[in-house]
Every structure is written in structure tokens, then in C-alpha cells.
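Just one protein chain is left out here, and the rest sit where they should.
Up next is chain A:
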Amino acid sequence: MANRPRRRRDGLSRRYTRTAYLMLLPAILFFAVFTYLPIGNLLTTSAHSGPQADVFAGLDNYSRAVSDPAVRHSFVITVIFALVTTVGAIVLGLALAMLLDKPLRGRVVFRALLLVPYLTSVAIVGLLWRNILDPGLGILNRLLTALDLPPQQWLITHPLETIIGVMLWQHVGYAMVLFLAGLQGIPDVYYEAATVDGAGPARRFRHVTLPLLMPTTLFVSIISVITGLQAFGQAYIITDGGPANASDLYVFHVFNVAFEARDFGYSSALSFLLVVVILAFTVVQLRYGRRNEVQH
């Protein structure tokens, strides 16, 4: 008799489990066909070489990647690109969010304007900034010259910094929206309690806002790092990876290995290594973020 309710619970549990898996089946199939199958294909291709990727090469492509100076250079500048754009997105996004969280006139318009670049295609953004910054025919140098200021040549002298700036310009609005949502989710009672305890604006920001925004910050950082590590269009459209590889971001490099050098085996190995790096970054961020979360 005592076992009957448990058996019923077990039966219900099994039925729920079956139903859950049944409902998950389309998603599982989707991921199997469009994610895991390509990953398998990628791993297979990465063990081959030649223009047709039909010569078995074992792990040669991976050992080649480790010792390839072009890959090392590309990886280093991509990590710099990802980290700077991530920190920039967090700092600027949070600053803008705090500014636009105040009862300013026209703040809805400002929020919308700041989000527009994020909603614009990277190709359009790239061409736009290319035309603004072109040293010979760009709008910015015309303006600087009209103001008797020295013209800039950032696309030549600071290509990586330039595409970092463009990336931030495009993505900071998205970070701002996420931080706005986070700010509005913090109950006023914490600020009131802190104020009663004598905390000023700086201490309220440090001890209330920042800890309670940690989940949002974590999310923004994960998304930004992934977006930064995968950046392609900025290098492709604005600088073509140049001058002389100065802005040869990793995915752009992989693309050129595949479609200029026609080495699909090597490019597959490089792609897989990036997947590993992205997962590693994500795991580290999740662990670090979880450790610093504050419950409320």
C-alpha cells in the first residue's frame, strides 16, 4: 500500500519525461542535423589536406596551426579585439544605461537611436565607416581640413583600433538595452536601505548596482566575447584584413585559408580550435560570474 503512491509518482514522472523528450525531439533533430553533423563533418575534414581535402593528414593540421606564425598573430589580435570590445561594451553600455535610466526628456528617442546601429547590417556599417574614414575621399578628413585640423589616416595607422571602435559603435546600444533591463529589475528597496545606512551614490553603485547587475554583466560579457572572437565583416569590409595583416581577425584568416589558399582541411582545424577557445572562454566566464553573483 505504501508503495502505491510512489509507483504512481514514478509512472507520472516517466510520462512527463517521455512527453518532455517528445516535445524536445524536433529541437534535438534540428541540432543534430544542423549542428552536430557539421561538427562531425568539420572534424573529419580537419584530418585531411589538399585542395579536395581528400588526403588523410591525421593531426597534422592541428600541429601546423600551433606553429603557424600567421595563425598566432591572427589569434592574438582577435583576442585583443574581443576583450577590448567586451570591456568597452560593458563600460559604455552600463554608463549609457544609467544615464538613460534617469527621467530625461526624450530618453526613448535616445534609446532607439543608440540601438539602431546594432540593428543595421555589418556590411552597411562597414561601408558607412569606410566612407567616413577614407583618408583621401572620406567625409571626416574633409571636416577636419575645413576646421584647420590635421587629417587622420586611422585605416592605415591604427586599423585594429579603428575596427574596434566601429564594433563598439555598432554593439554598445545592445549592451545598453540589456543593462537598462537589469537596472529596472533592481528593487528600489535596496537603494533606500543603502541610503538610510548613509551610502552615497558611488557606494550605492558599487555595493548595490554592480553586484545585482552581475547576471546581466555576465550575459553581456559572454555575448560580447563570442561576437568579438567571431568578428569577420569588420575586417572583410573595412580593412580587408590589412594593411599587411594588421587587422587579420581570426575568422577572416580562416576564411582566406579556405577560399584563397583553398586548404579546407587546415581551415576546418582552425575553425574547430576556435570553437574550443569560445567554449573555454564561456566556461571561465560562467564560473567566474557565478562565484560573484549576489542573490536577491
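As a working rule, a residue touches a chain if its C-beta (ideal position, glycine included) is under 8 Å from a C-beta of that chain, and two chains touch if they have at least 3 such contacts; residues count from 1.
The criterion applied here is as follows: contacts and distances are computed from a predicted model.
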item	value
Undisplayed chain, where the name is taken from the UniProt record, one of "N-methylglutamate dehydrogenase subunit D", "Cytochrome c-type biogenesis protein CcmF", "Multicomponent K+:H+ antiporter subunit G" or "Sugar ABC transporter substrate-binding protein"	"Sugar ABC transporter substrate-binding protein"
Omitted-chain contact residue, chosen from A:Thr85, A:Gln170 or A:Thr216	A:Thr216
Full-complex contact with the absent chain, from A:Asp101, A:Asp134 or A:Glu161	A:Asp134
Sites on chain A contacted by the missing partner chain, in the whole complex	16, 34-35, 37-39, 41-46, 49, 51-53, 69-70, 130, 134-137, 145, 153, 155-156, 159, 185, 215-216, 218-219, 222-223, 226-227, 230, 236-246, 251, 254, 256, 258-264, 267-268, 271-272, 274-275, 278-279, 282, 285-286, 289-290, 293
